[in-house]
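One structure follows; several queries about it will come next.
Here the complex is missing a single protein chain, while all its other protein chains stay put.
Labels run A, B and C following the written order; every chain starts at residue 1.
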Amino acid sequence: METESEQGLIQLLSPEGQRVTQGEYASSLNGDDVFKMYRDMVISRRIDSEATALQRQGELALWASLLGQEGAQVGAGWALRPNDFVFPSYREHAVAWCRGIPPSGMLRLFRAVSSGGWDPYEFNYSVPAIVLGSQVLHAVGYAMGIQRDGREDATMVFFGDGASSEGDTLEAFVWAASFNAPVVFFCQNNQFGISTPVTTQSRSPLYLRGPGFGFPGHRVDGNDPLAVYEVTKEALARARAGDGPTLIEAYTYRMGAHTTSDDPSRYRMGADVEKWRLRDPIERMKALLSREYGVTVDRFEEVREEAETVATELRSEILAMQATNPMEMFDHVYAHEHPRIDEGRRDLIELGLGKATS
Amino acid sequence: METESEQGLIQLLSPEGQRVTQGEYASSLNGDDVFKMYRDMVISRRIDSEATALQRQGELALWASLLGQEGAQVGAGWALRPNDFVFPSYREHAVAWCRGIPPSGMLRLFRAVSSGGWDPYEFNYSVPAIVLGSQVLHAVGYAMGIQRDGREDATMVFFGDGASSEGDTLEAFVWAASFNAPVVFFCQNNQFGISTPVTTQSRSPLYLRGPGFGFPGHRVDGNDPLAVYEVTKEALARARAGDGPTLIEAYTYRMGAHTTSDDPSRYRMGADVEKWRLRDPIERMKALLSREYGVTVDRFEEVREEAETVATELRSEILAMQATNPMEMFDHVYAHEHPRIDEGRRDLIELGLGKATS
Amino acid sequence: MTETMTVVRALNEGLRRAMQDNPRLLLMGEDIGTLGGVFRVTDGLQKDFGAQRVIDSPLSESAIIGTSVGLAVAGYRTVCEIQFDGFVFPAFNQIVNQVAKMHKRTDGIYTMGVVIRLPFQGGIGAIEHHSESPEAYFAHTPGLRVVSCSTPHDAYWMIQQAAASDDPVIFCEPKSRYWDKGEVATDAPTHGLYEAVVVRPGSDITMVGHGSYVKVMLKAAETAQAEGRSIEVIDLRSLAPLDLETIEASVKKTGRLVVVQEAPHSASVGAEIVSEIARRCFYELRAPALVVSGYHVPFPISRYEDVYRPSVERILDGVDRVLEYDS
Partner (left out) sequence: MTETMTVVRALNEGLRRAMQDNPRLLLMGEDIGTLGGVFRVTDGLQKDFGAQRVIDSPLSESAIIGTSVGLAVAGYRTVCEIQFDGFVFPAFNQIVNQVAKMHKRTDGIYTMGVVIRLPFQGGIGAIEHHSESPEAYFAHTPGLRVVSCSTPHDAYWMIQQAAASDDPVIFCEPKSRYWDKGEVATDAPTHGLYEAVVVRPGSDITMVGHGSYVKVMLKAAETAQAEGRSIEVIDLRSLAPLDLETIEASVKKTGRLVVVQEAPHSASVGAEIVSEIARRCFYELRAPALVVSGYHVPFPISRYEDVYRPSVERILDGVDRVLEYDS
């Protein structure tokens, strides 16, 4: 499957679920790990489909599906250590799952009850970033903090192929190189920024930007969680060891719409989607598990059932999730007293629209 | 003189004024050309020193000297064709000279009588850009215009090693690659952005950013006008032929202060300056001219005298150059009528501070 | 000839006509070509005018505006789409330092025929950054003009007028009104781009606002009418420059002013109007002019947006407060 667009692709598991070897990289995961990884992918996908359903039923304002990107995200999520800090974009639900974020937390933003969703310090996982590229600089800043703390941790930041064209992302590359910051730039190239094909963002593979800025760049098959895991683990280890940043381009595909507001039939071919369906990361892992580790149908069924349970719980949590006191809009705008905030609170109370908060 | 920091340097003329050959590049200039180039460098330097003197005497508000960068600028200036369009930064006085801008025009900004200085369309040379990186995007936009016109011209844009860290510069690289724009990115790496060494902007050579974004990058000895000329000519030809952008890093040195407001003794060693003095681009060309083309002392003396004349004329033009009607501040803010402008004009007249303009 | 259409259709038709009128007019933005824009304002235009004139851009707002400056130098005009209001800020530097100043910087030689389309204001239940009202930033900036349409008819004509302007125009489109239908007279524009328009005459209070608030103000005026209060409603249309003469004439008649805007009060267009009218109508104002605005908080989660955004109720509360001064 070597085509020009797949130049440099690191792969450890073929689309058919066969192990392949590739230069310096080899999978270090045992059958148990592979199974657990599979489980994370299946559950993440199920959370995602439940969220899509909830949105269709009017229970979420919007949803940005990760469908097809489970391999990239779970592979990356597995490579992280608890003390590493992660700056996500808005589509990394499977990474969030790996970090232990409760699924209902992931949906809070989309249920319009919060612009965050969880305590970043509890999971070492920051809140979603909507302004493309903004979080890439935040990650470099955090990494500079790690350096000053003298900690041996790493920062990882997620962004898309589209966001790779933002000045903020590119300045982050400059700074990470300049300060030799312990950061891994994880670019999920899912081939599109909304309708815009990655070829509009770049005529040459994105991972080459790393060397252009003076640090390594790798392109990994994003639908191969084993390869993603190894490449990311190595990059994180480099960062922790003080060897500086790495750019990882996870070459994958957004199987669904950009968000539930989007209509991809306007800009892409069903045939392309079909082609990528054959590379599905979950099917690939499943094939490996049955073939190499003799995992049986009932164990897969167990995972499916577990995922159903997660989805059912998620649904009931979401339906119960409300935001009912507009007065909250005045909370946490400032850390200290502010006359305009007091004024707004008074106004809302006089209008009978809100009740006092702490 | 191969040091790590000089990796990849293209050179056709040694610091001692000896021709050297380098891979694919060879000088195409004859003795006459070389002499004319020498002349342009000498006159540019003389304009520069006159401007510095005028600033010291309180006749200019500021001056950004090009001392030491004449080789890079004249080499680049020579490679341009009249129909090519140039976006300068604020230090390209020798390029301006090559484009035919009157020296007094170059000084207008610094005499605080204009924020431009000339008619860009007369010389196909835009006004100075102070906001670092801003002009790099303008150049790509202009190049997109050339494409839509179907013209076979190129755009060239100048910026410094410091400006290479701005998001605008980097987005310009993305866009130029994406649209295959006929633009040459000419980065004068003079080793400093004010006090900041280029190593803070990048740990690896800047020219490598080109390939990172999908187009060629070259590093040329910026104190070797012959090499700069050839490398730039080729890049412009590529652009005109529709083969897309090129990044050129002209490796040079800012011999003077950042501007007349700056005190370089605070951040750099005299020894470094001395080292670079031995690589002076003018001396190098002079050595070549006397050695290879037998140019005699009196011809050099003629150039010196011509430069003196230019300087004398410049001085008297500058001293005569005034801006005396503050009412001008309201001109050309808008192309169409605007009530706030009318109001301001009225106010100034009532205050007796300005007289009506056209 | 009149036709009924939505604001989206009107903008689309207006852009089409502008493109036909001027072969050197280009459109540029994220997802505006193949997709026709996330709101479909540019739907079909790339098909008809080609990818050289309707440009699907890489994902960099600063570059959309920065290359527009270069295209302007090369003799082109651009109408740029910024996908959502909150994403105009990466381009802020190119807008205020370059687009706004380039004409002046070159003593009038470069003409910045750049229109920056911003789907703005809230009201569609969106997530963060998709409901901003950034007009004050631009109204504060010399060299720029800022306008906002509120009806299909204005959308159709104002976008054409903006596209023909030699001055850069920040073109604010009230996204919550995109699907509102209305009559468009396609023969000739009814107003200049910088004119405020009295959309409902009245005698007790002058009420001014723009974008999606024109409809809200009209509803408020109707409710007030039932209570015997006559509100004169003015659609500002131009936020910079302001058509202060029209507002002043109205306030001199009514003696009272309420400004409605979604942006927060501090250093806003509303504050500007009040400060100007307080001076121009010093003797005529029977009560202090009031701004009913969004609160001084980031635009809230959408569950609270109806409380954040000036509602008919909040506007009428403002009306009451202004009228109280007489008693």
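Convention: a residue touches a chain if its C-beta (ideal position, glycine included) is under 8 Å from a C-beta of that chain, and two chains touch if they have at least 3 such contacts.
Just so we're clear, the structure is a prediction, and the values are computed from it rather than from any experiment.
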item: Displayed partners of the chain not shown (whole complex); value: A, B, C
item: Selected residue (touches chain absent from view) among B:Ser27, B:Ser89, B:Ser114 or B:Thr155; value: B:Ser114
item: Contact with the hidden chain (one of B:Ile10, B:Val95 or B:Leu132); value: B:Leu132
item: Of C:Gly29, C:Pro58, C:Gly123 or C:Gly143, the residue in touch with the unshown chain; value: C:Gly143
item: Touching residues on chain C - with respect to the absent chain; value: 86, 89-90, 92-93, 96-97, 100-101, 104-105, 128-129, 136-137, 139-140, 142-143, 240, 263-272, 274-276, 278-279, 282, 287-291, 295-298, 325
item: For chain B, the residues touching the chain missing from this view; value: 61-62, 109-110, 112-115, 130-133, 162-168, 193-196, 200-201, 261-262, 266-267, 323, 326, 328-330, 333, 338, 340-341, 343-344, 347-348, 351, 353-354
item: Chain A, residues in touch with the chain not shown (by the definition above); value: 85, 87, 114-116, 119-121, 126-127, 131, 134, 136-149, 155, 167-168, 171-172, 174-175, 178, 331-336, 338-340
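In the analysis below, only the chains that are shown with their structure count from here on.
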item: Furthest chain, CA centroid comparison against chain A; value: B
item: Geometric centre distance via CA averages, chain B-chain A, whole Å; value: 44
item: Centroid spacing, where centroids are CA-atom means, of chain B and chain C in whole angstrom; value: 41
item: Junction residues of chain B, two or more chains touched; value: 167-168, 171, 174, 178
item: Interface hub residues of chain C, defined as touching at least two other chains; value: 57-58, 60, 62-63, 90
